[in-house]
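Taking it in order: structure first as structure tokens, then the write-up.
Every protein chain of the complex appears in place save one, which is left out.
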Amino acid sequence: MPQLANIAVSILFDGLAYAMFLFITSVGLSVTMGLMGFVNLAHGAFAMCGGFFVVSLTRTLGVGFVPSLVIASLAVGAISIPFERYLYRRLYKSTDLEQVLLTIGLAFMAIATFTYFYGPIPKSVPLPAWLQGDVNLGFRSFPSYRAFLIVLGAALISVLWYAFEQTNIGAKIRAAVDNRRMAESVGINVDRLFTLTFAVGSGLAALGGGLAIQLFGLTPSFAVIYLVLFLIVVAVGGLGSLKGTLLAALVLGIFDTTGKYLMADAGGFFIYAVVVVVLLIKPAGFYGRE
Amino acid sequence: MTPALEVQRLHRTFGALPVTRDVDLVLEKGARRALIGPNGAGKTTLINLITGALKPQSGRVLLDGEDITATSQAERARRGLARTFQINQLFRGLTVLENLCMTVGERDGHCNNLWRAAGAKRAVIDEALDYLDTLNLTGDALRPVRELPYGRQRLVEIAIALAQKPRVLLLDEPAAGVPSSESHLILDAVAALDRDIAILIIEHDMDVVFRFAKEITVLVQGAVFTQGTPEEIMNNEHVRAVYLGEDSHRGGRRG
Partner (left out) sequence: MAASETRTAAGQAARDRAAEFLVRRHRFRWPEALPWLIAIAAFFVFSDRMTFGSQVLIGVMFALSLDLILGYAGIVTLGHAAFFGIGAYVVGLSAARFGWSEPISGVVAAAVVAGLAGFASGWFLLLYRGLTLLMLTLATAIMLQEAGNLRSDISGGYDGLPGLTFQPLFGVFDYDLYGHTYYLYVLAVLAVIFYFVRRIVYSPFGQALTGIRENVQRMHAIGSPVHRRLVTVYTIAAAIAGIAGALFTQTNAYVTLTVFDFDNSAKVMVMLILGGTGRLYGAFVGATVYMVLEDYFSKLSPTFWQFGIGLLLVLAVLFARRGLLGLLEQADAGWRRRSKP
């Protein structure tokens, strides 16, 4: 392949993989914020927990990578339920600031706890053979892990899309995001809906955390460092919108990757400039409602 | 003579749904007009459009002949357009007196001052107290608004609108939630207003409407259904039909 096109394809590929990671981890945050208006800054901590569960499952218990991902997601999803029920629920009527502070406090506690048990050194995870190395697609080779990420992402997007647009529950969620009071008045149990959405979102975050290990390494600080990214994906995409999160993940993922490829030092700058530009023009994000 | 407020072909949709359809309305100086209509007719939406809280898709709003369609809500308030909200919009954490002082202070530019103490201008406090007196609220002057029963909070809502010294006053169900023993206070205060102020009042209570209004506009599904004097409206069969199901001239009270 000609040199320029080769670089472009690499950027696109890496950007796509990164976007898939952003989408998987952020979609839960977008839907819960859109549904309940609850600012959950502990979302990154759930992702971090998922990552560490995967590390322990694979390294200590010898479970395979992919099964570990599944187990960790389910576990974190389940664990998130009592948090929502007994803690978050008390703050649904509180101010944004109070929600921000409570969830940041939880994130700090989580980071400290995991630092105590796992230490601050970045962790890695043993990958099965088929995820290592490259996969040859004919015209060129691509790193297998990133290819896996893209395929997994696409699969999840389809599943979520179907669930959101075609099922009863999806319709209820969309209705409640649109107009909560009206949804309640037609008999939708918004509280239960939210617990379900929150659990699925947290589970997906855990999945994202597990997938991130190979991309960025895993430390407890992951919970706040990447939180900023998840927040901007959500803000740019629009609260409560699957489409929005996907579009934002793609735009931001590819922009960021391009920036880092072309200008290694200033890479970080571009993604934030994009955020500012988008929000100034569309304050509610791509698909948010005013 | 230029009307105090004029609304010309005001139109607004929410998505595909038109909520205000080409509404024309005129309030002469000193008008006492009631806006009535079944629930969902778009009465509050119309008020929001007139005050600038909502922007119309088309149409104009004129205050004393000046086109204010493009101005902000705050600018319209400064030019003499005041409103009360259907559900109280008060400064709940502040005392009743502070609520009024804030209103007077914003009106006369006192709040632009960063240097002198808020309590230094005695005239502001006295004026605020005068408004409280009118509505029998002086005893509650130092109580935080959120501690007051809803009915008395409603009186504060009215007081704030009065404190703006408006030329045009839009009242959105002012008596809603006020116990019948006190509702006369509101109506007396409104009745005692300067003859020159133009008042538009949304009300469901027909006793209030017929006592207060010299003219009535009936709004149905966002459009002006008919307008006229109270007698004309009361004898209009179509209006009665549209209102069937609401407690109207049978003397019932709402809320």
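Should a chain be cited, it is by its letter among A and B, assigned in written order, with residues numbered from 1 in that chain.
Here, a contact is a pair of C-beta atoms (placed from the backbone, for glycine too) under 8 Å apart; a residue touches a chain by one contact, two chains touch by 3 or more.
For clarity, every value in this text was computed on a predicted model and none was experimentally measured.
Asks: Specify the residue from the set A:Leu102, A:Leu211 or A:Leu246 that touches the hidden chain.
Replies: Selected residue, touching the omitted chain: A:Leu102.
Asks: Among A:Met33, A:Val55, A:Ile150 or A:Leu207, choose the residue that contacts the chain missing from this document, as touch is defined above.
Replies: A:Met33
Asks: Could you list which residues of chain B touch the chain missing from the display?
Replies: Touching the missing chain: residues 51, 53, 72-78, 82-83, 85, 89-94, 97-98, 101-103, 105-107, 110-122, 125-126, 129-130, 133-134, 138-139, 141-142, 160, 164.
Asks: With the missing chain put back, which residues of chain A would touch it? List them for me.
Replies: Residues 33, 39, 90-91, 94, 96-98, 100-102, 104-113, 115-116, 228, 231-232, 234-236, 239, 265-266, 268-269, 272-273, 275-276, 279-280, 283-284 of chain A touch the chain absent from view.
We take it that only the chains that are shown with their structure count from here on.
Asks: Please compute the C-alpha centroid of chain A, do the same for chain B, then give the distance between them in whole Å.
Replies: So the centroids are 47 Å from each other.
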